[in-house]
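Every protein chain but one is kept in place in this view of the complex.
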Amino acid sequence: MSFSIRKSLHPGLNLGEDHGDDRLEAETSVFGFWVFMMSDLVTFGMFFAVFATTMPLACCPGPKELFDLGSVAWQTAFLLASSLTSGMAILTLKQEHASRSASTKKLVFWLLVTVLLGCGFLYREISDFIAMAAAGGPPTRSGYLSALWSLVGLHGLHVTGGLIWCLVIVAGIVVRGVDHRWKLTLLRWAVFWHFLDVVWIAIFSFVFLGGLL
Amino acid sequence: MENNKEFRHYLIGFVLATLLTVIPFTLVATVGGKIAFFALILSAILQLIVHLRYFLHLSFKGQQREDLQLVLFTGLILLIMIGGSVWVLGDLYNRM
Partner (left out) sequence: MLDAIFGRLTWDSIILVQAVEQPNINTFITAGAAAMMPVGGVMIVALLTWMKWWKPLFEWLTSVDHKKIGTMYIIFAVIMLFRGVVEGMLMRANQAVGLNGGFLSSDHFNQLFTTHGTNMIFFVAMPFLFGLINIIVPLQIGARDVAFPRLNQISLGLTAAGGFLFMISLMIGEFSTGGWTGYPSFTGRLVNPGVGPDYYILAIAISGIGSTLTGVNFSVTIYKLRTAGMSFMRMPLFTWTALCTSILLIFAMPPLTACCAMLGLDRFLGFHFFTNDMGGNLMNFINLFWMFGHPEVYILILPAFGVMSEISSTFSGKRLYGYTSIVAATMCIAVLSFTVWLHHFFTMGQSATVNAAFGVATMLIAIPTGVKIYDWLATLWGGRIRFTAPMIYLCGFFVLFTIGGLSGVVLASPTLDYQLHNSQFLVAHFHNVIIPGVLFGILAGIHIWFPKIYGFRLMEGLSRITAFLWAIGFILAFMPLYQTGLMGMTRRTVAYEDPALVPWMIVSGIGALILGCAFLSILLTIFVSVLNRKKLMVPIGDPWDGRSLEWATPAPTPEWNFAVLPKVDCRDAFTDAKAKGTAYQPIEKYEDIEMPANTYYGFIIMIMASGLGFGLVWHMWWLAIASLLGAIATAITYAFLPQKQYIIPAAEVREIDEAWRRSAREGRGITRDDEGNEANQGLARPDNITNP
């Protein structure tokens, strides 16, 4: 089954024709990763469902006492910017790395900027968690807080994983160059990173902003 | 040029997403109430679409059938699961 005539082989940004076989092999690899992302979305959905059905208790600190809207705004800004920079990285991959001879400097630059922004996100988020705990809102205090910490924490864990993954990719590119495997890995990583921002939209909207309404 | 077009794609998405973030944040911080609530939901849905379209490059044309099937079906499943859970647990809560 020849798909090379079709424009888009898999969801997400497709490598161009000049990438040859890499483009064709990306079809299965990236599609498969999208499928896995869907299952991950459902996992997040389940944490959302539990969060949505757990009410803050009168006895214990709730959204109004614990949420720092400014900090959440910063986290959103960091993550959104990192989405843009990850997009820049993938564009660089597509436009400049059809051949193995191109310099990896620009690609690594964008990836490291993304990591930096992601670390900014995590730093703010962890600070917020520490502050919440200090204000009497640790996850062991109530069902609502358990749901809150686990939902936001699950996202934070994914971000951490994504950052480690990105650093591994950077190391791989520096050591081995942008070969077939690292190209496909980058495409998958970019999908992952964008989905983290998608989930964050839901989190800042319904957890933080929604909680403060 | 193809390259510029793709770059602009990301930029447009970024600007739209920023807008759709700033609006709900401001409304919740200042006005509050029902207006902010509906703006929040609308902005979230729109920003989701912006992300899917401009960052994840999904569109209705030029896409393989299975790619759309995948995302739409997942959307349906999430609706059933989250919506169903809220309905059931809400019903139980009302009867407590």
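Observations, loosely collected:
Labels for the chains are A and B, by order of writing; each one numbers its residues from 1.
One rule holds for everything that comes next: a residue touches a chain if its C-beta (ideal position, glycine included) is under 8 Å from a C-beta of that chain, and two chains touch if they have at least 3 such contacts.
Every value quoted in this text rests on a predicted model; they were computed, and no experiment measured them.
When you scan A:M55, A:I126 or A:L213 for touch with the missing chain, the hit is A:M55. Taking the whole complex into account, subunit B touches the unshown chain at residues 66, 73-74, 77, 80-81, 84-85, 87-89, 91-92, 94-95. For subunit A, the residues touching the absent chain in the complete assembly are 1, 27-28, 31-32, 35-36, 38-40, 42-43, 45-47, 49-50, 53-57, 60, 139-147, 149-150, 164, 168, 172, 175-176, 181, 185.
The rule we apply is simple: only the chains that are shown with their structure count from here on.
Rounded to whole angstrom units, the spacing between the C-alpha centres of subunit A and subunit B is 15.
Subunit A contributes residues 6-14, 31, 34-35, 38, 41-42, 45-46, 48-50, 52-53, 55, 69, 73, 76-77, 80-81, 83-84, 87-88, 91, 94-95, 191, 194-195, 197-198, 201-202, 204-206, 209-210, 212-213 to its touches with subunit B in the complex. Per the touch definition, subunit B reaches subunit A in the complex via residues 3, 6-7, 10-11, 13-14, 17-18, 21, 24-25, 28-29, 32-33, 36-37, 40-41, 43-44, 47-48, 51-52, 55-58, 62-64, 66-67, 70-71, 74, 77-78, 81-82, 85-86, 89-90, 93.
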